[in-house]
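Heads up, one of the protein chains got dropped from this complex, but the rest are sitting where they should.
So that you can tell them apart, the chains are marked A, B and C in the order they are listed, and the count of residues begins at 1 in each.
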Amino acid sequence: MALDKPYLDIPGTIIFDAEQSRKGYWLNQFCMSLMKADNRARFKADERAYLDEWPMTEEQKQAVLARDLNWCMRTGGNIYFLAKIGATDGLSFQQMAGSMTGMTEEEYRDMMIKGGRSPEGNRYLGEDGDAQPQHQPQGAAGKNKGA
Amino acid sequence: MALDKPYLDIPGTIIFDAEQSRKGYWLNQFCMSLMKADNRARFKADERAYLDEWPMTEEQKQAVLARDLNWCMRTGGNIYFLAKIGATDGLSFQQMAGSMTGMTEEEYRDMMIKGGRSPEGNRYLGEDGDAQPQHQPQGAAGKNKGA
Amino acid sequence: MAKISASVYTSHVPAIGAAIDLKKTGEAYWQPLFAGYEYSKEWMKENTPDVIFLVYNDHATAFSLDMIPTFAIGTAAEFIPADEGYGPRPVPKVIGHPELASHIAQSVIQDDFDLTIVNKMEVDHGLTVPLSLMFGEPEAWPCKVIPFAVNVVQYPVPSGRRCFQLGQAIRKAVACFDDDIKVQIWGTGGMSHQLQGARAGLLNREWDNAFLDRLIADPAGLSEVPHIEYVREAGSEGIELVMWLIARGAMSDIQGGPAPTVKHRFYHIPASNTAVGHLILENN
Partner (left out) sequence: MAKISASVYTSHVPAIGAAIDLKKTGEAYWQPLFAGYEYSKEWMKENTPDVIFLVYNDHATAFSLDMIPTFAIGTAAEFIPADEGYGPRPVPKVIGHPELASHIAQSVIQDDFDLTIVNKMEVDHGLTVPLSLMFGEPEAWPCKVIPFAVNVVQYPVPSGRRCFQLGQAIRKAVACFDDDIKVQIWGTGGMSHQLQGARAGLLNREWDNAFLDRLIADPAGLSEVPHIEYVREAGSEGIELVMWLIARGAMSDIQGGPAPTVKHRFYHIPASNTAVGHLILENN
């Protein structure tokens, strides 16, 4: 049998394993390049042109341009790499993490101050916690979902 | 007690351990730079100027300029790194290895064709093999020693 | 002879570093957190070691995807704080201890730990935030630091058991270093946090506190907890906690000595996305 991937049944979570790493190699290496101030400036001046210097997939480029971190992660991005994009934009890690839930910045901050997201119902896919697929997006984004 | 260094009693042999590595760090990193054709050309054009770009000790620079590989090794060089100097000079590994014995190129090549240097008398310092300190340098260089 | 005098455990949340650097430590949000480290700073003044063996993880800073070492030991003379995208933190450079680092590397490699030896490396918040928490804002760090980076970014990361065994090998290595110096070993990262996806913001106060309890009283048992439990209970980035087992494995009681003294224990929620845990154990 192939190797076990026991982590596929956790809701709202992508484990960065070798497969993800292969998929996201150039996306993540692009992110690393933003650790140099010069590169951050060049990226900000013309995002598309800077992205086109990298052999990323078009989808990865679109995900970066959209600043959709969940989309970036699905295409192989790792959060520690993607964080360099947020840093370039002047965002905090809290703003970045919150952006993946659908909550507003305030909603997410309030959740954290109240003790964070509970693990109850969020341990296994198929339970009923707020991180489960059927409850996405969360917060204000979720309330406006049907509108 | 400190860690064991059981390899200090072998004649004519320097084991490249962490201590040697620390001592030879910049010497060896200089050697690595010679893996680029541009750097080889710059080094050949003005050896001293190129060496002065590196924070090596004066002794290390002298050892390189003298192409004395034994001297380079005493200052922390490792043979796989030092080999980049030989490559830059167009020398083979056999020429480099032979140069450390005092033998002429021909003497060394003949020794190898005849089966190489025997381990007899060369396992421990204090034996009487041809690699022992009391028999250096070997070959023609040794014969001319007293002259 | 060198001796491990204590182990220190702390989260290394980047926002804590930002709060210090931007002079926000007095703000209502941050005050309770920094209050929890007041004792620690006093204790550090009394108990400054010669060297800190600082276990942390690199967060895609020194190590890109080009090379991912499971365990990397810094044997350089100094380590510069990295620019993680916001500019480098305004903290002193880190002065290494090449002799002790190389000694430990040699010893544990001979004990079958397959380290990567690193002579050139920038260090990120994983290493500098713990120093800031424990020392405040000095002109220079008051002791030397050996960075020890563990891969917890790309799966599979080393198991808790492997980390715990490594700590034991480090203790043995330190004990046979000839110089008469005091060494602390720090385990950093964690506690519960998840920085990604719809589950971002997960915290688990109960699990974290049970982890602290067991780290003190049942570290061998704790070391058998599989990765998947960390991820499920403490969030995808909670896996950083395996690093604490390296520091814990280096205490004397693991080899039959007396239990360490718990000098300080602190827990706080939240710092940005993360639950903050902190322990000081003096070796006996």
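What we mean here is this: a contact is a pair of C-beta atoms (placed from the backbone, for glycine too) under 8 Å apart; a residue touches a chain by one contact, two chains touch by 3 or more.
Predicted, not measured: the structure shown is a model, and the values here were computed from it.
Novice: From the touch rule at the top of the page, work out which displayed chains the omitted chain touches.
Specialist: Missing chain, whole complex, touching shown chains: A, B, C.
Novice: Return the single residue from C:Ile95, C:Ile109 or C:Ile228 that touches the missing chain.
Specialist: In the full complex, the listed residue that touches the missing chain is C:Ile109.
Novice: Among C:Pro130, C:Pro158, C:Pro219 or C:Gly277, which one touches the chain that has been omitted from the display?
Specialist: Going through C:Pro130, C:Pro158, C:Pro219 or C:Gly277 one by one, C:Pro158 is the residue touching the chain not shown.
Novice: In the full complex, which bits of chain A touch the chain not displayed? Write them out.
Specialist: Residues 1-3, 17-19, 21-22, 25 of chain A touch the chain that is not shown.
Novice: Contacts of chain B with the missing chain: which residues?
Specialist: 6-7, 10-18, 21, 25, 28-29, 31-32, 34-37, 40, 69-70, 73, 78-81, 83-84, 86-88, 92-94, 96-98, 100-102, 108, 111-113, 115-119, 122-124, 131-133, 135-138
Novice: Going by the touch rule given at the top, which residues of chain C touch the chain that is not shown?
Specialist: Interface with the chain not displayed, on the chain C side: 65-72, 106, 109-110, 112-120, 154-156, 158-159, 162.
What we mean here is this: only the chains that are shown with their structure count from here on.
Novice: Using mean C-alpha positions as chain centres, tell me how far chain B is from chain C in Å, no decimals.
Specialist: 41
Novice: Starting from the mean Cα coordinates of chain A and chain C, work out the distance between those two points in Å.
Specialist: Between these chains, centre-to-centre, one finds 26 Å.
Novice: So, what's the distance in Å between the C-alpha centres of chain B and chain A?
Specialist: 53
Novice: Touching two or more other chains, which residues of chain B qualify?
Specialist: Touching at least two other chains: none.
Novice: For chain C, which residues are shared contacts with two or more other chains?
Specialist: Nothing qualifies.
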